[in-house]
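Since the structure comes first, as structure tokens, the remarks are kept for the end.
Left out: one protein chain. Kept in place: all the others.
Going by the order they are written in, the chains are A, B and C; count residues from 1 in each one.
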Amino acid sequence: MDTATLLCSCEDRSGIVAALTHFVAEYGGNIIDLDQHTDRREKKFFMRLAWDLGPSALSREDIPGAMALVAKKFTDMKWRLSFASPRQRVAIMASTAPHCLADLLLRHQMGELPCEIVLVIANHGDLSDLCRHFRVPFQRVPVTREGRAEAEAEAIGLLRDARIDLVVLARYMQVLGPGFTDGWRGGIINIHHSFLPAFVGAKPYHQALERGVKIIGATAHYVTAELDQGPIIAQDAIPVSHRDEVEDLIRKGRDIERRVLAAAVRLHLEHRVIISGNRTIVF
Amino acid sequence: MDTATLLCSCEDRSGIVAALTHFVAEYGGNIIDLDQHTDRREKKFFMRLAWDLGPSALSREDIPGAMALVAKKFTDMKWRLSFASPRQRVAIMASTAPHCLADLLLRHQMGELPCEIVLVIANHGDLSDLCRHFRVPFQRVPVTREGRAEAEAEAIGLLRDARIDLVVLARYMQVLGPGFTDGWRGGIINIHHSFLPAFVGAKPYHQALERGVKIIGATAHYVTAELDQGPIIAQDAIPVSHRDEVEDLIRKGRDIERRVLAAAVRLHLEHRVIISGNRTIVF
Amino acid sequence: MDTATLLCSCEDRSGIVAALTHFVAEYGGNIIDLDQHTDRREKKFFMRLAWDLGPSALSREDIPGAMALVAKKFTDMKWRLSFASPRQRVAIMASTAPHCLADLLLRHQMGELPCEIVLVIANHGDLSDLCRHFRVPFQRVPVTREGRAEAEAEAIGLLRDARIDLVVLARYMQVLGPGFTDGWRGGIINIHHSFLPAFVGAKPYHQALERGVKIIGATAHYVTAELDQGPIIAQDAIPVSHRDEVEDLIRKGRDIERRVLAAAVRLHLEHRVIISGNRTIVF
Partner (left out) sequence: MDTATLLCSCEDRSGIVAALTHFVAEYGGNIIDLDQHTDRREKKFFMRLAWDLGPSALSREDIPGAMALVAKKFTDMKWRLSFASPRQRVAIMASTAPHCLADLLLRHQMGELPCEIVLVIANHGDLSDLCRHFRVPFQRVPVTREGRAEAEAEAIGLLRDARIDLVVLARYMQVLGPGFTDGWRGGIINIHHSFLPAFVGAKPYHQALERGVKIIGATAHYVTAELDQGPIIAQDAIPVSHRDEVEDLIRKGRDIERRVLAAAVRLHLEHRVIISGNRTIVF
């Protein structure tokens, strides 16, 4: 049985939940999950609604049209409808560090990530072996100082050809241009090896050591044109001490990076994240 | 403006959310929070629905009757309707340890707990000063080995006279009889200074030291006739090490006890907990 | 039996531990705790050494002189010797928020903080009742825009008269001038309601909400002339979500603030912190 998931947001007013849940019930669906949030400060309404398409339900093809009619009543409503199948097509971009990539591939193999991992793109060749083991196509797209634009265009072409829904930057150490970020708005997830907003930019662990902090963290966020400033999806932190030298911070950081990235990717794939301005609602 | 909160559960079927949210919309309410859960294994539906009673809304007096009509359609539905005002009446029972009591009184003073703390009952006199400072009536009810039944009857009488909705056992070191626990089913919260189900019973920190555990925890649960076996509301854990002697474990335990107890009390007061069998749904 | 604690640091070289532990053994002491750290990057040695003064031990009066002789062998050694009694004299400075002050007073009452709390200074009168309950002298020193310097001088006078060893800023919402911070170098602890270095300055919870972070934290640090830049003693973090409005962040923040502040104060009182540049070694 297929499952439909609706993510929607609009100005808060009376009757939205009733209208949407009535819509599902009327067309033979059975709600399996509903999560709703009202931002009182900004007077905005957010909802995630998931339902099973029963045997007598409206066909998949007809649901979007019917939904559009309902949404019309709430003039400013933004909505997105997804189905459990076919699964989303995911590409992972990486450089040389294997930990995040290996973690995602292993989780996928164990059935934790509801998607197809269609492609891995890397600017170095180190990770091709790992991809071969997990039977995922690996494509090297080297990036040189002068050839940055060409490399980005090549990567965009590969992603387009593979009809990629979600791009995961698994410690891909290159800044993406606006041509890239605009092409997958709300569809590129990066892992930043620090709490944002602290320690923006490179070498955060060296910065952390210098400042003598007692916890370090990691942040998974959507990528926007502005570096490290996109909406945060997930964050976590772990204690560190004076005993941790830079290599220990990096090692501990790897642990938390892969955990936070995997959590964010999973939330996205389950259609649990709504972007609102520069923040996220995570159901 | 008053707020109504509905907690309900029933066998899962199609149309429940639509019926209940339609009910709210029809009578002029505006939903401010809806949280729903379907237990697929047990095929049970749970929901928490909170709405503002608008100016044109059905009057408070008429809502229960109208709700009863809706609930009838779902024959096995259990529901409980609460209003933000008047606030719930809470009694705290304690013995000699001040940390949980002081924490609850301070949080109440700072506006974190939406309730009236009407009464403190203790089997010792140590905490009367603390209650005087926070201007809460303190009642000593000594418990002797032979006089246990009388003491319990006296406490029950005091709680009844004060029309208490919720009894919080803040390190009250006495076991309650079935006469007590039956009188406030789902209305007595205890803090157990351990992870349940590990280290049931007395001296859990000594047990923890003996076993050489590396984390300790605390559990807040509803009290049932069976000691330490009631539905768990909240739990948390913190790391410990070989350096922690029993007194350190006790000190660290105090921190986590008061935090977990306060969290559980707050969840209960906000009508976020549904008891289902021996487990809880915490919205 | 009295306990001596030595904190020392110097350039790393061979034989330091042997010399210092030999010193203790020779004079009849029994080591109860030794913690040592070598910063390989900076080639610095740090140690905390605690020992019981046995009956046949060198007298308290003679230990500093003997220790000075040992330290001489290691020309750049910085050391500080403390005894368990008499206990350190602590003043707490606060404004209107009671949570950190109440927490410290309660912990002191329960025996968690090895010190005398001699004095509370506040720029408002709200907390005098709380101090009376815990039987701690309360002194109001109002701060006006023009009278800032006089107020600070008055506070310094009170602290000097009371021979205060440690000043704890328990949500004292005033910036201290260099006359103050120089007078108690390494002897003023502040709680900052945020992870440093993120969200420096005022209204960190509003900043956190605006940025949409998924964790918030608190930082206890020594106060230096530069605002919020002093050496960090303790930090911790807790998860938050889109459901948390500013008042929820503030409430959750209070929990973590008092926990982190109490931890830092305790570490300081147990002579577990060595300041090294702008960082701390916490044994």
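In this text, a contact is a pair of C-beta atoms (placed from the backbone, for glycine too) under 8 Å apart; a residue touches a chain by one contact, two chains touch by 3 or more.
Computed from a predicted structure; not experimentally measured.
Between the chain not shown and the residues A:R60, A:R160, A:K203 or A:R251, the one that touches is A:R251. Only one of the listed residues, C:T21, C:S82, C:Q207 or C:Q229, touches the absent chain: C:T21. For chain A, the residues in touch with the chain missing from this view are 98-99, 102, 106, 109-110, 112, 129-130, 133, 251, 254-255, 259. Annotation for chain B: contacts to the undisplayed chain at residues 37, 39-41, 46, 195-199, 211-215, 217, 231-237, 239, 241-243, 245, 278-282.
Seen across the whole complex, the unshown chain contacts chain C at 12-18, 21-22, 24-25, 28-38, 40, 54.
FYI, only the chains that are shown with their structure count from here on.
Comparing the contact residues of chain A and chain C by number shows a mostly shared set, over half of all numbers used being common to the two copies.
With centres computed as the average of Cα coordinates, no chain lies farther from chain C than A. Distance from the chain A centre to the chain B centre is 37 Å, each centre being the mean of its Cα atoms. Between the CA-based centres of chain A and chain C the separation comes to 42 Å, rounded to the whole angstrom.
Not a single residue position of chain B touches two or more of the other chains.
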